[in-house]
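Quick one: this structure, given as C-alpha cells, is what I'll be asking you about.
The complex appears here minus one protein chain, its other protein chains still in place.
By letter and in written order, the chains are A, B and C; residue numbering begins at 1 in each of them.
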C-alpha cells in the first residue's frame, strides 16, 4: 500500500546550460518520479541572448514521492546546482483557496458555483464578495458565505478597505473577478500581486474600457471575444492567460453581442482558472507562459 | 430551349410598410422568378424608429428572366411603388473586373491567382500593379499584365497619379489591396469610392497601424486575426466585411505570428471578395450588411 | 398606449410562384407589421424541380399586431391565397413549457437551471425527471419538482410508462434529454413526435453509440464535438440542430476528452434549445432548416 504524494516544482530565470540535466539529476537521485515535465526557453530573449544576457527559462515538473516529501531539503539540494537568480517554487498538488468578487451579472458566477458543487473547480470557494446584493440568492443556494459590501457613500479607498477586511477573514490564495465591474486601485492590487484574475468582456486589446460590446457593435466587427488576464496596475493591461472568440454579423445588436459574449466570458474564465489553479501559468514581464 | 438570364436587385433605404409586398408584386406580375431573397431591417435604427425616422431596410433579390431583361423598364416600374429615398440597383449576375495592388508579399496574390486560373474567383484579374517588381515572376506565370510603378523619387501624389493612369487603362470595378503596404490618400480613395477592398493583418480594431504582429506579440495575446474591409479615408477604419482568427501561444515569436497570420489573411480576403463580387455586401454608415 | 402582441407565422411546403407576395399582401392589408422575415427554398429539391415537383419552401415571419390577433381569421385568409399542401402554423411569441430528462451528469442540467433562474431560457422548466436520484439536490436548490423514476426492476416499457404518467401531469411542449442515457423506444418517441431534443456526446455521425470519447481517443482524433438533434426512431439519427467542436491532442486521455466535451455539450444544447424555443427550426425529411 503506497502513500504517494504529488508535487509541482516551478522554476524560472535566465537560461543556463544543463539546467534540465541538473534538475532531473536531483530528482532521479532522490527517487522522485517525474509524471510530466514542461520546459520552455523564451525565443525572443534568446534571439538576442549572449553569454551575459541569456534567454529566459521556464520549467514545470510534476512528480510523485512514495511518501511525504521533505520539501525544504529538496529545494536546498536543487539550489546548490543552480544559478542563484533562478526562481524556485515547490507546491503540493492541491486545491487553491479562492474568493470571488462579483457585481450584478450571474453568468460567470453560476458557472463556477456549479463546477464547485460537483468538485470540478480545482479550488475551494471560501466566499463571494459583491458591491450589490443581487446575487445573494444564487450564492446561498450553494451554502457559500456572501458578503455584501456596498460602495455607496464610500470613497474608493474606503470601499476597498472594507473589502480587504472581509478578505482578511479568508486569506485566499487567489481573487477571481467574476464580472466585478469596478476598477481596483494600485494599493488594492498590491495586496494580491499576480493573484487577481479578471475576465474582460472583449478581445483585448480591442475595446479597452467601458461598454466594449457597444463599441464592438458601432465598429461593425464580425467577431467578438473575451480575455482572462491577471490584474496589474494598468487597467485591462495585465498578462493575458486565455482568449476566445465568437462570430457575429450585422443582425446582432449591441445587446445581442453582450448576450452572446457571456458564454465566451464564462468559458474563457473557467478555462483560465483551471490553468492557474494547476500551477500551469508563469508570468514573465507582461506575458504568460502556459503549460 | 430557354435562354434564362440571372439578375440581382439591390435595395436599401428607410424602411417602408409593405416594401417586400410591393417589390415581389412587381416581379410576380412580370413573371420574373425569385431564386433567392434576403432582406433585413437594421434593428438598431428600428429601436429608435418613428414615423419620421424608420429603420433602415436592405434587400437583395436574385431572380431569373426567361430571356433578356428590360432593366430600365423594371427599375421604372419598381420606383413607382417605392418611396423616392430608396436606393435601387440592378446588376446582371456576372464576373467583376478587378485590378490587384500588391507590394512584396505573395501569399494573398498567390491564392487569388490560383483561384483565377481555375475560374473560381468570380472576377477577372485585368492586371496587377505593384510598387516593387518582386512579384512579377509569379504574375507572369499566369499571363496577367504586371505594372511596376515604383514610388521611389516620387511624392505620394505623383505615385498615386501614376497608378491612376495605369488603372485608367483597365477601368476596373474593384481594386483589391492584396497586401499593398502604402497608405492611400483621400484623393485616391475618392476615385474608387466603396470599391477598394483591403486585407489588414490584425483583428481590427486591435493593433491598428504598422507591425501588428509585433504589437500582438508584445501584448502577449493568445489569438491573432485578420480583417478584410472597404477602404475609406480613415486608415484601417473602413467598413469590415469579414474577420477570422487563429490561436497562438507563448512559443510563437512575432515572426511566427506573421507566418501564421498569412494563412488567415489570404482566406479572409478570399472569402470577403467572394461576397463582394456576388453583390452580397451592403455598406451602411461604417458597417456592412452581408447576405 | 399600445398593446401590441407578437406572433410567429411558420409556413412550409412545395414552392409556389408568388408565395412571398401573397403572404406579405395579406399581412399588409391587415396592417400587421413584419418585424423579421426569413424564407428559404431548398436548393437540392429545386435543382430537380419541375412544374410537377417544385422545391420546398420555408418561411418564418415574425410580426406584431396593435392589439389582440384573430388568429383563426388570419389563417383562413392566408389559406385562400395558398396551395392546400402548404403547412401553416401561427404561434404567439411566448415561452415554451418543457420537462428535462436526466441521468447522473449535471453539466447540461446546471447550465439550463442557471439560465432558467435568471430568465434566459425562453422556456419554463416544469419538472426534471431522472432514472437516478443523484441530481435531486441540485434541482431542489432551484425549487423545481424532481421526479425520481428508477428503471430498476422494470422492463423498458414499464419504465417508459412510468415516465409518461409523470409527464402527463405537466403536458410539456418539449422534452429535453439533458444527458439522459437510456435509449427511448419508438412507442415513447411517438408521444412526442419532433418534440424531443437530445444532446449527443460526439460529432455525429462519427462515433455513434456508446462511449464516444473512448472511441474518439482510440481513433486518435484531433477534434471532438457534440451534436444537438431531434430524436426520432433511429438512435442518434434524428435531424441535427447544432454541432460544435473543440481541439484535442495526444496528451488528452479518453477521460480528459469527456471532461472537455462537457463544455461543448452544454453550450451546443443550450444554443439549440434557444433556436427551437423561438420557433426558428423547421424539420424537413432528416434535416433541419434553421433561421
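By our rule, contacts are C-beta pairs under 8 Å (C-beta built on N, C-alpha and C of every residue); 3 or more make two chains touch, one makes a residue touch a chain.
What you see is a predicted model; the values in this text were computed from it and never measured.
**Q** Check the options B:7, B:106, B:252 or B:280 and report the residue that touches the missing chain.
**A** B:106
**Q** Determine which one of C:176, C:197, C:242 or C:273 touches the chain that has been left out.
**A** Only one of C:176, C:197, C:242 or C:273 touches the chain omitted from view, namely C:242.
**Q** Could you list which residues of chain C touch the chain missing from the display?
**A** These residues touch the chain not displayed: 40, 42-44, 47, 203-207, 217-223, 225, 239-245, 249-251, 253-254, 286-290.
**Q** Suppose we count only contacts with the excluded chain; which residues of chain B make the list?
**A** Residues of chain B in touch with the missing chain: 106-107, 110-111, 114, 117-118, 138, 141-142, 259, 263, 267, 270.
**Q** Give me the chain A residues in contact with the hidden chain, please.
**A** 17-18, 20-21, 24-25, 27-28, 33-37, 39, 41
Simple rule for what comes next: only the chains that are shown with their structure count from here on.
**Q** Write out the two chains that share the greatest number of C-beta pairs in contact.
**A** The chain pair sharing the largest number of C-beta contacts is A-B.
**Q** Tell me the rotation angle, 0 to 180 degrees, that brings the C-alpha atoms of chain A onto chain B, to the nearest 5.
**A** That pair's rotation angle lands at 180 degrees.
**Q** Listing for chain A: what residues touch at least two other chains?
**A** Expected reply: no residues.
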